[in-house]
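Missing here is one protein chain; the remaining ones are kept as they sit in the complex.
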Amino acid sequence: MTGPRSVNVGVLGATGTVGQRFIALLAVHPYFIVHALGASPRSAGKPYAETVRWKQTDPIPNPVQGLVVQTCEPKYFKDCAVIFSGLDADVASDIEAAFRAADLAVFSNAKSYRRDPHVPLIVPLVNTAHLSIIPQQRALHSPPLKKGFIVTNANCSTTAVVIPLAALERAFGPIESCIITTMQAISGAGYPGVPSLDIFDNIVPYISGEEEKMEWETLKILGGVAEADDGTKEFDMHSKTPLRISASCNRVPVIEGHTETVSIRFSRRPPPSPQQVREALQAYSPDALAAGCPSAPRHAIFVHEEPDRPQPRLDRNYQLGAGVSVGRVRQCRVLDIKFVVLANNVNIGAATSSIINAEMAIVKGIVTA
Amino acid sequence: MTGPRSVNVGVLGATGTVGQRFIALLAVHPYFIVHALGASPRSAGKPYAETVRWKQTDPIPNPVQGLVVQTCEPKYFKDCAVIFSGLDADVASDIEAAFRAADLAVFSNAKSYRRDPHVPLIVPLVNTAHLSIIPQQRALHSPPLKKGFIVTNANCSTTAVVIPLAALERAFGPIESCIITTMQAISGAGYPGVPSLDIFDNIVPYISGEEEKMEWETLKILGGVAEADDGTKEFDMHSKTPLRISASCNRVPVIEGHTETVSIRFSRRPPPSPQQVREALQAYSPDALAAGCPSAPRHAIFVHEEPDRPQPRLDRNYQLGAGVSVGRVRQCRVLDIKFVVLANNVNIGAATSSIINAEMAIVKGIVTA
Amino acid sequence: MTGPRSVNVGVLGATGTVGQRFIALLAVHPYFIVHALGASPRSAGKPYAETVRWKQTDPIPNPVQGLVVQTCEPKYFKDCAVIFSGLDADVASDIEAAFRAADLAVFSNAKSYRRDPHVPLIVPLVNTAHLSIIPQQRALHSPPLKKGFIVTNANCSTTAVVIPLAALERAFGPIESCIITTMQAISGAGYPGVPSLDIFDNIVPYISGEEEKMEWETLKILGGVAEADDGTKEFDMHSKTPLRISASCNRVPVIEGHTETVSIRFSRRPPPSPQQVREALQAYSPDALAAGCPSAPRHAIFVHEEPDRPQPRLDRNYQLGAGVSVGRVRQCRVLDIKFVVLANNVNIGAATSSIINAEMAIVKGIVTA
Partner (left out) sequence: MTGPRSVNVGVLGATGTVGQRFIALLAVHPYFIVHALGASPRSAGKPYAETVRWKQTDPIPNPVQGLVVQTCEPKYFKDCAVIFSGLDADVASDIEAAFRAADLAVFSNAKSYRRDPHVPLIVPLVNTAHLSIIPQQRALHSPPLKKGFIVTNANCSTTAVVIPLAALERAFGPIESCIITTMQAISGAGYPGVPSLDIFDNIVPYISGEEEKMEWETLKILGGVAEADDGTKEFDMHSKTPLRISASCNRVPVIEGHTETVSIRFSRRPPPSPQQVREALQAYSPDALAAGCPSAPRHAIFVHEEPDRPQPRLDRNYQLGAGVSVGRVRQCRVLDIKFVVLANNVNIGAATSSIINAEMAIVKGIVTA
């Protein structure tokens, strides 16, 4: 399957941690072209290379170095068919609304609209079907939007766990309960983020709002879209078969890659065996791959056989950070099955998710390039 | 309550990580006097300061610096009323048996005898009552021992969690199930232990044998001692009210202090509230404190109110590492209650446990100094 | 020698990194009593324990927990015979001047007045003789001050190296040149200080202004006080025998303890041997010890014989961080001698220096308690 020849994109929050990762990933993208960059007024008017504190291990891509940064106003992004937002939540709410109102297609990494009943919350290896709500979102505006909308992707720690959960629900039917402990990398907190004095030789067993996000977002993502008699669509929050999630979130001294221990109980009795679970995870192939999205991983879930994997330092760059790694699938003495999952929080946990979501929107004709 | 004037003790495995911690702690003990040191033949015959690779932040205690290290043979330890063993498991089995056979009282940190049905596995803030099995252990020898026996303490990750579990069972009756994720410090692996290349900027989601230890040891420690009609005593493994434990063990880049997330379900319906749990933990006072053991913490469990505590770097030295710290007591959406517990793996998780066990054995007259 | 019974002290910048260390150290001081605390308006009016983000490994000292924090105005500190300032440089300049003008004795850790020709820059194990300039400093005010003055201590990286340099100049005469490379701990940058993303698995080979401080402060500290014909005193900046310092400053992923490699050339030909240097360092006894200052280390410079010491994690708490550790004294193929020095940047490199300076001012009668 082939994509379009080239699609201009804009990046909001271009100097931040997620914005930098957008730019690094887009530099090698087959058709997305970074056309406009938005950041705070402090950076606006300067060439990107002069205002960013670049923290990636590869140098700033050549074509972006001299691009002049703009403030985050829609007028500078008119020629962009896709807007990627790496904005902080405190400013994302207003700016993303303004971009949508200007009929621009926004793919956001911020939390601002994740709970909006008309905004899909999409982990691209799980629920791109939720894009079907976009026409309804557009119609709510007056006058209705033709091209504009907002799509959000999930919190990085949610993303890691919903991918294997989705694979298991597809194979074995509903999951009933799930207990998760996260060990989250410092890059998840942005820059400057976590002070070194707080996290060297230390664990912080708390990340503000994170557990609530995991416990709520998972329901929206794994749930379906219900259609009322009048055709109104609604996210069903997995309500047909209630799912209880309990998360304990920890910050750990790791630079990149969130590791999570997961215990689950299936509705189905008897539950699948560890070997059946391994096979189902390994076999999981998301729609985004079938649809030919170039940033989708060839393999969504890598299942390790060695007892001591996955590990963030060794596995976070697997498939450019677009897939997740699962290991230690075994029985749980309290629930049914337990395992470890690792996801690159800055790639599939943030920028890569937005990019695949945009690719999928193009495939589905929701964005026309 | 006063203790004895002075008690000679020997330390086996004196040059290792746990051995060094024994020596550091005993240097300020009110009545234990380090009298003899045992290590491998490579170290034997040399003054301690010349053969140890001392890794503690305080210098080697003066009286121990010149003490000549011996091989681990009972003949060199005849004058010791108490033997502390920090031996590695691969050699502990034979050496500790030989010391017991020589009628010496061994307090061991090794795993070798933890599953022995005649050896008590004691976390001193929990189950010193299990010392009652010692006469039966002595009687098994031929001829019966007068003074010799082996007492073990628990694995460091088990110790952390059984202290709050014991407090909660005392207050609210049996716990039914418990899911634990550990984030364990590198010092738990001894020296040289974990290679730096394996753990810098990394998590290793596996520690060989650790989950099995936690799932088994907890039952022995929290269970009672059953007495048959013929007077034979037996550890009941918490069998009156079955308890299911599920552990996921991880090595994290922290030097000292094991942090564990814990979710539990009580038998009792409705379960206690988070506030009741906090109060019960705070109020827990172990027998070892009432008995006047000088190394017992004044307060067994410190309950933090701040949302982001306990943290290993800030809390591991609380009460010289003899107590544990609990925080984030809150409801669990899947089981009843969840919280975080932190314990110093080298102190209460190892050396301090053995020392309080020995103090308690003196109080109970099992060791006569 | 005995000190006064009790001396009220105030701490400015009480909630910061250095302020917290002042409070931790003063909690066990034989005669200094923490009487008043100053911080920013944001903290003022609240009990200390409620406003500070305490980051020390020992808990907040009991008597200080409930002390109500004030703004940094002299009126709240009238009853303090000694003021310790852990203020940031951006506010220290005005506040410390106001305190001095209110006739208060200020011992400052800030850089603001270090280059003032009437303010002594004192490393207490080196140049307490520079306190002799205080009368001249007081006389400059109109009307002249009776009690007020400012004494500063040195930058933490300077402190580490001037102590052995002072010892060597005392023993062997002037040093001619000195090349230093520092490896400085993150705590030297305060809190929040260095973002974890900047320093995990990394070195930052630059600390703004640090090299200039080392190259300049060393001359003021190791130099003498010249007296003109009219009795005016002046710091001579080591000008009788010019001393050239070249520093390269690096931030490293270490929590506490600055490690520095030092190469020096003596004026004297032939230069002393490594063994003579070791002996001179070991024998060095500063005036503050002879004067009976209770916070002065019993031993100013510990000289390690093992080839791989000093190390920050093992040696930074030596003598409560009040002394320095030197190791690897050997010949330099380019200059004469090279060695490694380690100092606790938060103790002798900051708070402990101010405290000993104040003790010395009491001994000399410059402060009357």
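For this structure, a couple of remarks:
Chains: A, B and C, in written order; residue numbering restarts at 1 for each.
Here is the rule we use: contacts are C-beta pairs under 8 Å (C-beta built on N, C-alpha and C of every residue); 3 or more make two chains touch, one makes a residue touch a chain.
Worth saying up front: this structure is predicted, and the values here are computed from it rather than measured.
By the touch rule given at the top, the unshown chain touches A, B, C in the complete complex. Among A:A102, A:V225, A:L314 or A:A369, only A:L314 touches the chain left out of the display. Touching the missing chain, out of A:F200, A:F235, A:F266 or A:Y284, is residue A:F200.
Here one chain is not drawn; of B:I60, B:A92, B:A105 or B:I186, the residue touching it is B:I186. Taking the complete complex into account, C:T259 is the one of C:Q20, C:S85, C:N127 or C:T259 that touches the chain left out. Seen from subunit B, the chain kept out of the figure touches residues 17, 55, 186-187, 191-201, 253, 255. Panel shows subunit C; residues 177-179, 181, 183, 200-206, 208, 215, 244-246, 248, 250, 252-255, 259, 261, 263, 265, 307-314, 327-328, 332-335, 338, 340 of it touch the chain omitted from the view.
The chain not displayed touches subunit A at residues 55-59, 200-201, 313-314, 316-318.
By definition in this document, only the chains that are shown with their structure count from here on.
In this assembly, C is the chain whose CA centroid lies farthest from the centroid of subunit A.
With rounding to the nearest 5, the Cα superposition of subunit B on subunit C corresponds to a rotation angle of 180 degrees. Distance from the subunit A centre to the subunit B centre is 43 Å, each centre being the mean of its Cα atoms. Residue positions of subunit C with contacts to 2 or more other chains are 55, 200-201.
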